[in-house]
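Quick one: this structure, given as structure tokens, is what I'll be asking you about.
Here the complex is missing a single protein chain, while all its other protein chains stay put.
Coming up: chain A.
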Amino acid sequence: MGLELKNLYDDFRDGNTIKAYAKIIKEDAKKLKNQINIMEVCGGHTHTIMKYGLPQLLPSNIKFIHGPGCPVCIMPKERIDHAYVLSMVEDVILVTLGDMIKVPGSNGSLQDARSRGSDVRFVYSPLECLKIANENPTKKIIFFAIGFETTTPMTAALLDAVIKKDIKNIFFHINHVTVPEVMRELIDSRDEHVDSYNNKIDAFLGPSHVSVISGSKIYEEFPRDYNRLVVVSGFEPVDVMQAISMIVKQFIEGRCELEIEYKRLVTYDGNLKAQELIERYFDKRDLFKWRGLGNIPKSGLKLKPEFKEYDAEIIYKDILPIGEIEDHKLCICGDILRGMANPPECTIFGTACKPTSPIGSCMVSSEGACAAYYKYGNLR
């Protein structure tokens, strides 16, 4: 295959286009009656916004609120401890995706586990587990599955292959989470935070990669039931600027709708085949704990009972630690993930808590809000 990635990024990072959008937004924003707060749900957007310095281009009545972000940042220590324990089992090879191996649990990260002798590997695609299993017939391969709707179909595809090929040494630890549930939680939950953030989010920037799979339809309820508009946006700076411009236009015209900026790949229905695959293998969990946010109903997936023979959580039930782990008491990640606080407001930001020694989830993944502020600064 020849590599022609150039046109993938060139146009969408073009300085003049970005400047042109900045100008349009500035003009339009003069007509706004109130400030608008736009929450980007995914850490990938936070990353883009900070890396390309987009807030510096926006008028003062348009603000970003950083959202709950990323399956990496929000993976609670309890689940990482599971992975850690599994990786320490004699004949196990623990496999997961990229960044996940850096996230600290209570005994350390998977990277630490590896330096202590366990066999931890990261792959680009879950299907690479097939090769690992084939090369290591005497070992048990446990795939520690993480990610939003984006990566779920790949996990399902792996299970599909495992079943069809009757492979006996691949198992799954499922940690997939879903986006609409956490968005709903941010607006809807009735805990002590409610009033302070409930009115703060005016619009959502939806991550395009999630909607490539699930379609834009998953956000329908937000304009309809919650009066929060949603624009599904790509991750390049031009995409984000265009999406912001679309949001501003909606406010000026008094609309509250679900729109797609990222028409290159996103449709209303999404990828039906992938959705069907997900439905075949997964059920919703009643509760899934998000690091920094706590338990959120129906926000996580698990294998359906009929696939229990592949479910590492069931097979290794006896050795997996149970019990809750508290977040660090100085860490305000919960507030940051809910859009109520900004990273520099945390008293240990950049001092006790840094990307090399993260304390809270927002510093853990390179796409967390704290990491992005630390790395890129908030230069004006």
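Here are some notes:
One rule holds in what follows: a contact is a pair of C-beta atoms (placed from the backbone, for glycine too) under 8 Å apart; a residue touches a chain by one contact, two chains touch by 3 or more; residues count from 1.
To be clear about the criterion, contacts and distances are computed from a predicted model.
Among the names given as "Multiple sugar transport system permease protein", "Double-cubane-cluster-containing anaerobic reductase", "Hydrogenase assembly protein HupF" or "2-oxoglutarate ferredoxin oxidoreductase subunit alpha", UniProt records the absent chain under the name "Hydrogenase assembly protein HupF".
Considering the full assembly, A:Met50 is the residue among A:Met50, A:Ile244 or A:Leu258 that touches the omitted chain.
Residues of chain A in contact with the chain left out of this view: 1-6, 8-9, 15-16, 18-19, 22, 44, 50-54, 56-57, 70-72, 97-102, 108, 111-112, 114-116, 122, 124, 146-148, 150-151, 209, 237, 355-356, 366-367, 374-377, 379.
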